[in-house]
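Next up is a structure, given as structure tokens.
Of the protein chains in this complex, one is absent; all others appear in place.
Let's turn to chain A:
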Amino acid sequence: MASNEEGSIGTSLHGVTAREQVFSFSVDSSSQTLQSDDPTAKFTLPVDSEHRAKVFKPLSFAKPHMRAFHLGWISFFTCFISTFAAAPLVPIIRDNLDLTKTDVGNAGVASVSGAIFSRLAMGAVCDLLGARYGTAFSLMLTAPTVFSMSFVTGPVGYLAVRFMIGFCLATFVSCQYWTSVMFNGKIIGLVNGCAGGWGDMGGGVTQLLMPMVFQVIRLAGATPFMAWRIAFFIPGFLQVVVGVLVLTLGQDLPDGNLSTLQKSGQVSKDKFSKVFWFAVKNYRTWILFVLYGFSMGIELTINNVISGYFFDRFNLKLQTAGIVAASFGMANFFARPFGGYASDLAARLFGMRGRLWILWIFQTVGALFCIWLGRASSLPIAILAMMLFSVGTQAACGALFGVAPFVSRRSLGLISGLTGAGGNFGSGLTQLLFFSTSRFSTADGLSLMGAMAVLCTVPVAFIHFPQWGSMFLRPSSDGERSKEEYYYSSEWTEEEKRQGLHEGSIKFAENSRSERSRKVALADFPTPETRTPTHV
């Protein structure tokens, strides 16, 4: 009897059309202003009960939501440029510093390893100091390492500098954290996908930018061995400028800056040990760690090896190889947002289960194309395989961050950090296993990496939310455990709940009811349904 036609049973059914508010209580405009008398509490975009924006307007720069979005992705973009700035210039650098293949490979591993630790630390920094300072620290404290390329004289110095520059990839965590606190859960997949994707584009842009800057400096009269060092000043300078912009134009939370809100008692300071424990205890964090290692991880690896691969295997010129390599990274512009959007769309139809399936599909398909890329022996096929591989893998990255914000509310920052660190760990591992020795040709390395990625994507089937289900299992039918509130308030002890510290998590739980599938949302209401409601 209950049809799936939109709004056919009466307007009291919330959530069916996905165009209505999915809150269990109504939000009227007066409650928006009772939060604080902070002058910045007036919003240009419609917001939910946590003051997170409910719509995403990419062309706007309105305070505080869209501004945070733009500052976030630009910071991340700049850091990607710096981290992979060396890759397209390796043919020059390896001659200047007398590097061997092992040296180049090890430096590649080092360039992504530093971020494993910094991404972990960044999660905690964001939870404790706010996203603005997290981003600014990352940008402005690693800018000196970018400038220090002018001092490098051999393989050891090169490795050390690439390692230190790699720390700035922690901006990924602060960027995703910033968008997660600024945008509502229903659109978070798309927003995180855009922020992540446009930031990741930096890895592609750098393959074009650095050779271009290098050419210009050479034309101005410098020798090649000095020109590449001067070229590094560009990413360094960009980092400083963007860091200053973040500090002056950005805002931590919709209601104001973290330090102001904490001092006025509106946001309680959380204990790091608790935040850490709840992040680590949750098995889903570790599954996401592995998954991201084989989507973003292989993307980072490709950023380091693909230019050289096309240069050596197909005998392309340096600039041509750079253009091909850049197309891989540039696909991020639409591929990752598409992944996030697909995740949000799947959530509207099938809830969290849809998000998990989309994630598995994209990541597996991407990995299969990676296997094909290694097998391709003609240039057109290789380019086709590479583009399909890039879309699949980057969409998987976007889809994963449609899931991550729901794993925890209390430890959101740290989980973003751990997942992000997983990406770098995967990259370091794959570079070490497949691209640092002469055991495999680069082509074989690519195929083996794809095969490993297919295997390591299987664990997504084990992510289960009692309130929403998993890929193969239905949500729990237990009356208490099937509520979002139960899941999110289980991160707080009884003592803390008595003190009311978990209020933020309860609000989040209410807003996250959007992750139920349409069929389950119908079961909430006393109308005849096929599902036997146990808690009517």
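Keep this in mind: contacts are C-beta pairs under 8 Å (C-beta built on N, C-alpha and C of every residue); 3 or more make two chains touch, one makes a residue touch a chain; residues count from 1.
Assume contacts and distances are computed from a predicted model.
**Q** Have a look at "Tubulin--tyrosine ligase-like protein 9", "Kv channel-interacting protein 4", "High-affinity nitrate transporter" or "G protein subunit beta 5" and point out the UniProt protein name belonging to the hidden chain.
**A** Per the UniProt record, that chain is "High-affinity nitrate transporter".
**Q** Write down which of A:T102, A:Q319 or A:T493 is the residue touching the left-out chain.
**A** Answer from the full complex: A:T102 touches the omitted chain.
**Q** Can you work out which residue in A:R52, A:H65 or A:R94 touches the chain that's missing from view?
**A** A:R94
**Q** Just to verify: which one of A:R229, A:R284, A:R409 or A:H502 makes contact with the chain not shown?
**A** Selected residue, touching the omitted chain: A:R229.
**Q** Can you name the residues of chain A that touch the chain not displayed here?
**A** On the side of chain A, residues 91, 94-96, 98, 100-102, 133, 136-137, 140-141, 143-144, 147-148, 150-151, 153, 223-226, 228-230, 233, 236-237, 239-240, 243-244, 247, 257, 259-260, 263-264, 312, 315, 378-380, 383-384, 438 touch the unshown chain.
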